[in-house]
Every structure is written in C-alpha cells, then in structure tokens.
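Please find one structure pasted underneath; my questions will follow.
Here we show just some of the chains, and they stay where they sit in the whole.
Chain IDs A and B follow the sequence of writing; residue 1 opens each chain.
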Amino acid sequence: MNITKYLIDPVYILDHLGVFVFALSGALAGHKKRTDIFGLFALAGLTGLGGGALRDTLIGNLPAVFLQDSVYLFLVILAVLLVFFFAGKVENLSSVIVAFDAIGLGIFTIIGINYGLQFELNWYACLFLGITTATVGGAIRDSLLLQTPNILTREIYASASMAGGAVYLILEYYASLTPTVNILLGTFIVSLIRLYSYYKGWNLPRSKMPKEFMNKQ
Amino acid sequence: MNITKYLIDPVYILDHLGVFVFALSGALAGHKKRTDIFGLFALAGLTGLGGGALRDTLIGNLPAVFLQDSVYLFLVILAVLLVFFFAGKVENLSSVIVAFDAIGLGIFTIIGINYGLQFELNWYACLFLGITTATVGGAIRDSLLLQTPNILTREIYASASMAGGAVYLILEYYASLTPTVNILLGTFIVSLIRLYSYYKGWNLPRSKMPKEFMNKQ
C-alpha cells in the first residue's frame, strides 16, 4: 500500500472506494437472502471486483489490477465483516443497498472511462467501457441471487451511467478544469441521477407490444 | 470505418452482420419481456458483443476488437432503435428471434474458427472456439432473462454449430475453394441445420434415467 499515491491520486482513492461500496452492496444483498459468511464474501468479491476485472480483461491490462494490490482484498474482507456484525441493526436494508450501489455506479463509470482514455481508445469505446464495467458487478450479484438485474428493469440505471459518463468525457475533452474536478463531477452526476430517479420513481419508456399480445394479458 | 476493407473482406462484413443479428435477437428478447430502452441496449450489447469479447479474451487478442471499431457500437444502437420503434408491429416475435439467432450462430461459429486458424491453434481448439463464441452471447441473453439457455434445451443448437464448423474446417484444410466460398458455405450450413431442425422439431437423444427415478415421475 503506497501511502503517498493514496493521498494524491483521486483515481486511486475513488477506485478503492468504489470497490468498497460495491462490496458492501453485494454483502448486504447476500445478508438479505440469508447466505452464510462465505456467501457474503463471494458476493462482496464478485460485486466489488467483477467490474474492474472485466475492464482489465477487455483492454488487456493483465494480470488484473486487483491481483496486484492487497488493499482490494482487505476492503472486501472489511465489507463482509461490517455486514456480518452490523447489518442486523440496519432497519431499511434495501435503501442502503441502493445508495451504495449508486455511489459504486458513479465511481466505476468514471474509472472505466479513465482507463479507456489512458489506453487511447475512442470516446465511444471509453463510454462503453465505463457503462459495462459499472454495471457488470451488480448484474453478477443479482444473477447469483436469481433476481432480474437492475440493468434490465425499468429504473434509470445504465442511463445514469451513460449521461454522467458523457458529461465526464465532454469535460475531459473541452473544459479547462483539473482532472480531479472532472472525475469528481462525473461521479457525482451519475450517482445523483441514479438516486434522484430512484426516489422519484422515474422510468425509461418501453417499446410498444403487438395488439394481440396486449389483449392476452 | 475503413470502407475499402468493408467491401473486400468477407470476414469483416460477416462479423458485423453477426453482431447486428445477435443484437437484434437480444433486443427482441428484451422487448418480449418488456424491459426499458436501456435494458434493450444491455441485452443487444451483451448478446451481440459477448461472443466476440470472449473469443478475443481466450486467445489474448486484446484490447477486444469491439473496443477498437466504432461500427460495432453503432450496429448495437441501430438494432435497439429498430426494435424500440418497430417491434410492436411484429406479429410473431419468437420466430423472428429464432431466425436472427440462427444466422448469428452460423456467422459466429465460422468467424470464431477463422480467428483460431489465424492464431494457429489446432483444429479441435478452433472448433471449440467457434462453438463457444457462437453460443455464449445467446446464453448470456437467456440467463439474464432467467430462461434456460438454448444450448441446454433439447433442440439442435450447439450441434448445428459443431457440424457446420467441422465442414468449414474440412473445406479450409482439404478443398481448393477460395476462403470466401468456404466461409459462406460454413455459415450457411450452420444456420440451415439450426433452422431446419427447429421447424421440424428435431431433438438430440437424452441419456437414460435410473429406474427408481422414472417411477417417481
């Protein structure tokens, strides 16, 4: 653990924070379904590290980052222990899971785009990488628990990732702010859109069904 | 987008066509389950690009091809928009999904084998790569929608991929036709076997159950 790097590099700090909140959301989802402590660990690890592992794989940044930095593992263990000992005291689990998931969504969108920029990929590839890596951890979590993933339901989820990611890319290309400000702004916008739309109950439009199908229902 | 390459390279054209029809099958499956427009996008993207991403990962062809060519993303978006605005007018959605899925199965089998040959893998590795990358996109699509994947049901699916893939490999090794003819023939055979067996209701044999289990049912 490189303390100096930790203190000055916002990407480094945010990446770890994103892993931690996603790990918490995974462990909490497992707790809600009454899995044992290793189930919590598996869900925390896959939710927290799955997105980054996919990102590293798709751009060929191997061995994956989480295998080379011990902090990730300790964050996953910390998340599991916190949930194991304290989750029983939380009154409204679903809200807490949504909140952590939204923060993780924001952070992983921006970190994913940032990696894409470092690997000199085009803007659409960067955006795609950001959205994909931000949503895959949660999709694994929900699939393992046999729930329909957030990304397929009617709530604004991946669209929050895309909107905030696009703002971040525009800031990076055209604004004269510092990289840190761009990163924090992008993260904040994604998380805010996700949380605001969740509590307002906003949904995206769905496509129309054939008439004879509507009659059947 | 390299226009010259697009016009003369059958692999390039077929790869894009395969992504497009698989993306359509994914978006249509999402439409059938009433997901929102971003759910359509996620399903189209994962179904269309998942097979190729796995292929690139397994052979180490990284960053993955779809991150380096903007056409893929536009094909996914086009598929989503087509489904969003026009799927409501389609009377028999299931048949259309099966048709697009069959064409994608044929194309991705041959493209996967072709990549294996370029990376100088042995024939069994090429065949395995073709079958795997052709079936994984659809398997992700079905798993996300909580359906049992095609590859596990009784219909002829992966076996069509294997049979046509084997014909393609034999043509490549022993026939004196042009590569383009081999590729088109292989693709046609896979799609034809899949569609013909689907409409004939053909199935593969299943293994026998223990007697005491049969009595229970």
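Heads up, the rule we're going with is that a residue touches a chain if its C-beta (ideal position, glycine included) is under 8 Å from a C-beta of that chain, and two chains touch if they have at least 3 such contacts.
This structure is a prediction, so every number in the text was calculated from the model and none was measured.
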Looking at 2 placed copies, how big is the full complex in copies?
-> 3
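Simple rule for what comes next: only the chains that are shown with their structure count from here on.
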Between chain A and chain B, two copies of one chain sequence, what rotation angle (nearest 5 degrees) aligns their Cα atoms?
-> 120
Per the C-alpha centroid definition, the whole-Å distance linking chain A and chain B comes out as 28
Residues on chain A engaged by chain B in the complex (per definition of touch) = 57-60, 62, 116, 119, 121-122, 124-125, 128-129, 132, 135, 139, 143, 146, 148-149, 151-159, 162, 203-210, 212
Across the complex, what residues on chain B touch chain A?
-> 30-31, 33-43, 45, 53, 57, 60, 62-64, 66-68, 70, 73, 83-85, 87-91, 93, 143-146
